[in-house]
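Note that one protein chain is taken out, while the other chains of the complex remain in position.
Let's turn to chain A:
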Amino acid sequence: MKKLLLGLTLFCCVSAQAQKNSLLDQAFWQGKPDVNSVKAEIEKGANPAQLNGSSFDPVVMAINADAPNETIKFLLVQPGNEVTKLTHDGRTYLHWAANRGNDEILSYLLSKGINVGLKDSHGVTALTFAAGSGQPNTKIYDLLLAKGTNLKTDVNGSGANALLLAIASDKDFKLTDYFVSKGLDLKSTDADGLNAFGYVARSGNIEALKALLAKGIPVDQAALITASEGSRRGSNGIEVYQYLESLKIKPTYTNKEGRNVLHALVRKPKQNDIIAHFITAGVDVNQADVDGNTPLMYAAASNRDTAVLALLLPKVKNINQVNTKGLSALAMAVNSNSPAVVAYLLAKGADLKTTDKDGNNLAYYLIQSYSSAEGGRGFAPGAPSKAEEFEGKLKLLQAKGFDLAAAQKNGNTLYHLAVAKGDLGLVKRVQDFKIDVNSPNKEGITPLHKAAMISKDDVMLKYLLSIGAKKEAKTSFDESAFDLASENESLTKGNVSLSFLK
């Protein structure tokens, strides 16, 4: 019985920790709930204004799930859901309503005085956001234009107007014709000079590309690059590249960011035939873009197939080349890729002693790659978790004699880095490396100081004390861990008693 009770208590704790707010549950909104169902959830304690980890709130989820408009309007009058509220990627409700083509909610928001010109964190207004997803309901645009939006000046961060943003997903050119009727030019270009042909190439729609040529839009040399970047729907097949090359686009074309067709291709899965085709065609695998990144670096950072590395490496001049931040392909692989990719680069002679511009070595990037088992499974189901991959990469570095106990150039030890990740499990793992827990960094900050500054509760602090952290240590500004913790708003708001640090 006791065990059962304990089990139940644990279960309750875990559920409470997950902060289950039924109004932030995707499934709840899929059921298109009416006002009364939402009221019932609020009475049960659900918060209609809470933002989830990605800054989506119940209003945004309701709009995106096409919930009944009465329900959305009910949510919009709840405290905390004002029309000035910013959600995911800095978007207002106007962005989401426009994106879904919900003209009724859009009108309602406009009547409440919502800011029409507000740009999200990608520099996109509600109108260009809707255009970018190809929203075919032109009432949306009519309403926004009636509020004074100027189609010619309302461009995204790359200088692309609504016509360019919409055209890749506008199969029958209906939306394009609409924007032309409102004064936009089919021959528009963005700030880099990319035209409609370049934008459509992204979708790989050969028929649409042919139609554009028939309308007198010239071939854009950058189309090969946009095709290689693909769209959210996926990558393009070899036939798209063959078509573009048949139009005399040079395979070796390099855009203003210094990228060639390989930079994007090597990041995507299952592009090996196309990559091999372009290498044979003479595309430079050593081409560094404006950030100093080469195709090898991009592959090392995000392609889990070592066959891509095998394609690139025979032509790579220097496997240890670094980008402008000083990261090598190996550092990137340690930071964000699998043990197999790290092992492959090591076997090909990648330098274990590489450090970035700030003097951070591979151990720094290994710690950055760490994520506790929960939520760390970003890939296909059944794929190893990030915690498992962390162990795999750790073993590879150790087997090569890498010294994990050495501090970074700024004096941070693995304890500092683990505390900064806020993960107790990682701190415990770091204990195995026999590092002095009181070793300060160059600014006089010890791991305990760091924990006092950033902790949300006392768990990490108490754990560090239990393994010998000294509370007397002072920073170069003469602050003790107690002083720092006393300034920490998360601790004071949570009424965490700090007497144990005195």
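The working rule: a residue touches a chain if its C-beta (ideal position, glycine included) is under 8 Å from a C-beta of that chain, and two chains touch if they have at least 3 such contacts; residues count from 1.
Just so we're on the same page, contacts and distances are computed from a predicted model.
Engineer: According to UniProt, what is the chain that's been left out of this complex called? Choose from "Phosphate transport ATP-binding protein PstB", "Periplasmic protein, FlgD ig superfamily", "Roadblock/LAMTOR2 domain-containing protein" or "ABC transporter".
Structural biologist: Per the UniProt record, that chain is "Periplasmic protein, FlgD ig superfamily".
Engineer: With the missing chain put back, one of A:Lys325, A:Lys428 or A:Lys470 would touch it. Which one?
Structural biologist: Spelled out, the listed residue whose C-beta touches the missing chain is A:Lys325.
Engineer: Which listed residue (A:Ala130, A:Ile275, A:Met453 or A:Ala469) would be found touching the missing chain in the intact complex?
Structural biologist: The one listed residue touching the chain not shown is A:Met453.
Engineer: Please pick, from A:Gly80, A:Gly123 or A:Gly468, the residue that touches the omitted chain in the full complex.
Structural biologist: Among A:Gly80, A:Gly123 or A:Gly468, only A:Gly123 touches the chain that is not shown.
Engineer: Looking at the full complex, which residue from A:Gly157, A:Gly237 or A:Gly411 touches the chain that isn't shown here?
Structural biologist: A:Gly157
Engineer: List every residue of chain A that touches the chain not included in the displayed model.
Structural biologist: 51, 54-55, 86-90, 119, 121-123, 157, 324-325, 358, 420, 443, 453-456, 477, 487-491
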